[in-house]
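Omission of a single protein chain aside, the complex is shown with its protein chains in their original locations.
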């Protein structure tokens, strides 16, 4: 009996979707099944449609334009450079008000370099020599500043010498920054002008208060509650909100990400920018070998005789990287939404560099899911 | 009777998917049902597969490289700067031919600034003073140009004075631009060289005509019909196509987005660039407080005595932002497409900054949908 039942079951396993069903009136299993079904439907209606506004049509192809402007002056006094006044035209590199910008907080100037012969930087082990044969003419010291002349410069017979090079002389001296020279860079303010557009809804907005009071932007400072449309930030506040101390970052340099996030519910007329700050260059273990941010740039001059000379600046500072994200959402009836989603992946993704576009498949999947559930409860007679 | 029927129905609701069906031969409901099913199948075959080419495999991981080059010269004559000739090496900032570039259309030079003592800019209210006590030595005027020396400079006893500062003197004068000084910037041309690649199909193309006629690019100008592969545009035409007048933008500056769109049907050999232009910095209400685009940059000099002096340029202009988008599409048989889509979200997204990648789930969802519909019509005996 058991054998034939088993055989029957195995055979029925190979039936091709033409089974004859008989209603099994097991209440416990049935109730459990319906409860699960109800909780999923409840989740979909409550969470996705009401809480997450699944009924809205969204546009994430945000178009954005960022213009930045720094304010603030710092004075430095060093033996090489004397008393210097630094304005935004000097400490912002590049100066053209882009969304990625570097603020000088520390520097070492090597003024009056001329092309000529001098000793290679003694820090470079490869430039050390015992006699002239160690300094092969025309060759270069690894990571050095010029080509070797073939002479080994030594103070006396017994000391280790340094190869002579042809290059910009004198070479830069060793510089281990102790503290930022532009001490009040912390108090510089950055004005971030951001325009956004949602092309699908022909909606555009700026993060700057539209006021006729010309002096507003000269006095205000960003405050989430009081001045949400005054996008002027103290650099020190930015690093603080990213979780770091400005003076620590300023000594060796670093990198900060500024995210402007527009989450727009255009039905309700809600469309406000939110600002987030993150440090981008810190590894977990934070070993000193890989920290800091510096580079060198030059200013070239010519003397009366037409000979070139230059100032070499090694600058340390903070790089800011402004990124704009966001999406707009508008009411849209379900059927339209459903039909639009079908051809949706072919929708064009619009610029600019920071305008992201996400595919919204969840909403559609939810609809498909609801359909499947509803289909599950068929007409019975 | 009604009660027991009702109870039976409630009980059957809790049955666990083991209902016994009976065929209900209601023709009206049946016909309606089949009609809806047919229209959906028709939609899928007609719209998605034939019109939207759902049978093709697409690659949206476009790789792109943009090089820009400006042509044109402008002459300006101002009291501060004299007769100046502006070539691309001067008015394009930065000059290195990137996809984001700024074109100077208006400027104010403050020549021969030297570090020293002078009155702060009288526009800055914070720098006004009645006597020396208002100008605390070593402090800075808010948004000012240097540090206060402690002296209040006044013309006579009764007038409002201005604090003396140590900084780059003389300070920049007030400048309210009336009209662009580089009057013919409108006629400058921009040559936009764009190479694209679709790595999946090992297909690459350029937006420049591949001709052996060296003089072609020297004479041609972009025309959608006549010269679609001559990507040379007059700046005035670009702003006009974005819906704005160049001279209006040029006075205070602004921001324009240039989108190069490649929609490639590689089956048919169709792969042509299309150009779109949008103004990126205009808010809806267009209040003057937030319009315009300007920044300052400097040129440093040294005199015979080795003292530094500089020219400060405040430049106004138009920033162009070139973005490349696109997708390539190739025929691909359905089964392969289906299988590939499974592992698709793990497909690598390739660079560069402007190379976007969209997920194509719609096509697959449509296939799943078709399967569901086909399954609905089961074998009956």
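To keep things simple, chains are lettered A and B as they appear, and every chain counts its residues starting from 1.
Just so we're on the same page, a contact is a pair of C-beta atoms (placed from the backbone, for glycine too) under 8 Å apart; a residue touches a chain by one contact, two chains touch by 3 or more.
Computed from a predicted structure; not experimentally measured.
Although one chain is not drawn, the whole complex shows that of B:95, B:138, B:243 or B:306 it is B:95 that touches it. Of B:208, B:242 or B:264, it is B:208 that touches the chain left out of the display.
Only one of B:106, B:121, B:149 or B:197 touches the chain withheld from this view, namely B:197.
Mapped onto subunit A, the interface with the missing chain covers residues 11-22, 24, 43-44, 47-48, 52, 93-94, 100, 102, 115, 140, 143-147, 166-168, 255, 257, 259, 261, 278, 280-285, 287, 289-290, 293-298, 300-302, 304, 306, 312, 319, 321, 323, 325, 353-354, 356, 358-363, 365-366, 369, 375, 378-381.
Listed by residue number, the positions of subunit B touching the unshown chain are 16-18, 20-27, 29-31, 33-34, 63-65, 67, 69, 71-73, 75, 83-85, 87-90, 94-98, 112, 184, 193, 195, 197, 203-206, 208-212, 214, 216-218, 299, 301, 303-304, 341-346, 348-353, 357, 359, 361, 364-365, 368, 376-381.
Everything below uses one rule, namely that only the chains that are shown with their structure count from here on.
Distance between chain centres (mean CA atoms), subunit A to subunit B: 17 Å.
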